[in-house]
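Removed: one protein chain of the complex. Kept in place: all other protein chains.
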Amino acid sequence: MNRPFRAGAARRGISLIPNHVILMLLVLFAMGPVVVLLFNSFKTQAEIGRNPLGIPTDIVFSNFPEAWDVGNFSTTLRNSGELVVVTVIGVLVLGGMAAYSLAKMNLPGANILTLYLLVGSALPIQLFLVPLFFLWQRLGLVNNILGLSLIYIAINSPLAVFLLRSYMVQLPSDFEDAARVDGAGEWRIFVQIVVPLAWPGFLTVGLVVALSVWNEFLLATVFLTDQDKFTVVTSYFNFTTRFSRDWGLTSAGAIMMILPIVILFLALQRRFIEGLTSGGLKG
Amino acid sequence: MNLAFVARSRLIVSLMLVAVVLSGIGGFATVRPATAQGGPELTMWLDVTGGSTVADCIVNDVISAYNAQGGPQVNATLQPNGWTATQTALAGGAGPDIVITPGPSFANELARAGQIIPLDAIAQQYDWPATFAPWSLELGRSGEQLFSIPNEVETLVLYYNKTLFETNGWTPPTTIDEMMALSQTVSDAGVIPFAHANAEWRPANEWFIGEFLNHIAGPEVIYQALTGAIPWTDPQIAAALEPLTQLQTNGWFMGGLDRYYTTTMADASSAFAYGEAAMKIEGTWFQADADTYFDEAGQEWDWVPMPSADGSEIYSLGIGSTYSINANSQYQAETAEFFNFYFSPATQATLVATCGLAPAPVTIPAENLAGLDERMARIIDRLATAAAANNYGYTTWTFFPPRTEVYLYEEIEKVWAGDITMDEYLAGAQAIFAEEFAAGGNPPVPARS
Partner (left out) sequence: MTSHADAAGARVPTSRYLVATPRLRFWQRVTWRRRVVPWLFVLPILLINVAVVFGPAVASVYYSMTEWSGIGEAKWIGLDNFRRLFTDDSFYRAFRNNLIWLAMFLTIPVAMGLVAASLLMPVRRGAMLYRLSLFLPYVFPSVIVASIWRSLLNPDRGIGATLSDWGIGGLDRAFLGDTDTVLPTIAFVDNWHFWGFLMLLFLASMQNIPADLYEAARLDGANRWQEFRDITIPGIRPTLVFMILMTSIWSFLTFDYIWVLTQGGPAGASEVLSVLVFKAAFTQLEAGYASAMGLTMSLLAGLIIGIFIVLRKRGWEI
């Protein structure tokens, strides 16, 4: 298990051409609409009317600075960024611990916990709004980035815990067993063995949680009502209602809005792929 | 084990823990900023679900003028999910000082829950009965007391593309029969009779339901139905909605049901302005858009009253929002003072003329409306006259109880699709209305003179 599968495939000369062909078709399907959006962000309103799908004939860049200003991105990016950082760290640390307990420690009563977390995640969020707001108001957690992050940690935790658990279950138990024989405590096994081995899983879950926080709308609009606490999505929504006809401007806003997530994706996935090419499972 | 990797991940985990703690502290440190230097600060949430251009104008041209006077400051924010946020916050014992709801039935619920305060004493203090239309202070009642001020008085009319009509020698209709006949003519000429679509706003159905009910069955019949004197299954009501079904099934709304359900507002308005469609039954809120699109197309629009069965001029009355004072507000007197400013004829004139907002039900002196588009001024004037004479129709979103309203605009699509008959549809409406009426959930309906 020292060599990743891809090295084997390459060495054995199995053709990857069919893979590329099918993947290209899927890329076409996935990226086509995104490319249209990108084109539109460089068009004037008049051109979108004449040419809604094609390549811009007369490229304009003014949509971007204008969208930056009216979308108030400089404030909202910071708020959304803080929410994402706090939530992702909370979910990965606390969720990771719970996942470890479920995957590797034979938690007594695991089924009850599973049932509780998953049934809880199947409740429509609209139903919690009033009671939750009531409680948060009394705890002074309304209009507070940390307060909303706690809610996000809670609602993202079922997916994160069980996803991380599923990655940890897959891991071979040789190292932990050895560490237990050496007398390592569970915390040390978790931090020093399981987290590094399950790291690709942590990166992926972190990305997924970051994304769900970044795009969340309902809770953000109810729990953060001070203008200086608005998130990117809240202000983007204000922005689209104001410029609903200006598709070029709203497309530019959309592109700027997703850019930080794309950068995060590239940063995380690069590590992910590097880890692979340098030897798959570390051992 | 790869030791370097272990050491690194240990570092990462420790850093993560530190970050959690720090961000926790940071989060707590940024609790609500203290209100502006000493003086009271009133909060106001403007819902922008329907578009925020107007809300921007309210903040920039009216609120900032008020704040410049140096008294209590009003902090108005644009909330993209305003009503849900307001409803939740009020139930949690918080919320803005100035409570805005989407209509009288919501204000009625808030009043019954004790979340907003009675305004009778304030109304006396500022002599509101002298400036507000009498029906409007009736509409804001819950039980015996006044709890909310209706704002944004709306009506619907028949807009038409004047340029197109002149080119083809068409005359705007005054009766329903004329309207149906003209639709046939227009359609034969290869033009879509009506630029109507509900893709982005499904409740748009109710505009037409309300107009056909009030203009064919007549406001008197609708008043009787709303007050429980006659059932919704009355044949006059079924007869009023038949022409609407005909228009839809003929494909005269946007060229077919499928197009009606998928065309965006922008595309519909654009088709109307460029003369691809001839008419549009819509509310006064359409005026700002009409100017934009028709300027672009270089054509002209005008309006006539929505045609009625016998050609008489009828305007349905609608309310865009209501204003009340939060029972939890520390600044109730200051909020009342702001209302007195906000609903003064002078302020309302600014809102109408500058922002294109529909006016509150106050008498605005004609000279204050100089500079307003003549066509718009004409609508405001005609509606005010009709309402003052208590001779107005009833829009569904203002006078109908909420479940009945939703039922009417959603289930009508099944009638259009041929899934259910008109009689089944109305029987369902009657069942729901009876329940809501018995429970007292219907908004107040001021008596007809």
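Letters A and B mark the chains in the order given here, with residues in each chain numbered from 1 onward.
Keep in mind that, in the parts below, contacts are C-beta pairs under 8 Å (C-beta built on N, C-alpha and C of every residue); 3 or more make two chains touch, one makes a residue touch a chain.
It should be emphasised that the depicted structure is a prediction, and the values quoted were computed from it without experimental measurement.
Asks: Among B:Ala229, B:Ala346 or B:Ala417, exactly one should touch the missing chain; which is it?
Replies: Residue touching the chain left out of view: B:Ala417.
Asks: Tell me which of A:Asn63, A:Thr76, A:Asn144 or A:Ser157 is the one touching the absent chain.
Replies: A:Ser157
Asks: Using the document's contact rule, name the residues of subunit B that touch the chain not shown here.
Replies: Considering the whole complex, subunit B reaches the absent chain at 83-84, 87, 90-91, 105-106, 109-110, 112-115, 198-199, 202, 256-262, 264, 267, 402-403, 406, 410-411, 413-414, 416-417, 419, 439, 441.
Asks: To test your reading of the contact rule: which positions on subunit A touch the chain that is missing from view?
Replies: Against the left-out chain, subunit A lists 1, 3-10, 12, 14, 16, 18-20, 22-23, 26-27, 29-31, 33-34, 36-37, 52-53, 90, 94-95, 97-98, 100-102, 105-108, 111, 113-115, 117-124, 126-128, 130-132, 135, 150-151, 153-155, 157-159, 161-163, 165-167, 169-172, 177, 180-188, 190, 200-201, 203-204, 207-208, 211, 215, 217, 233, 236-237, 240, 247, 250, 254, 257-258, 261-262, 265-266, 269-270, 272-273, 276-277, 280-281.
Rule of thumb we're sticking to: only the chains that are shown with their structure count from here on.
Asks: Report, in whole Å, the distance between the mean C-alpha point of subunit A and the mean C-alpha point of subunit B.
Replies: 37
Asks: Could you list, by residue number, the parts of subunit B that touch subunit A in their complex?
Replies: Residue list for subunit B touching subunit A: 1-2, 5-6, 9-10, 13, 16-17, 19-20, 23-24, 26-28, 30-33, 45, 48-53, 56, 77-81, 84-85, 87-89, 91-94, 266, 292.
Asks: Name, in rising order, each residue of subunit A that touches subunit B in their complex.
Replies: Touching subunit B: residues 82, 85-86, 89-90, 92-93, 129-130, 133-134, 136-137, 140, 142-147, 149, 175, 191-193, 195-196, 199, 217-218, 221-222, 225-228, 234, 237-238, 241-242, 244-245, 282-283 of subunit A.
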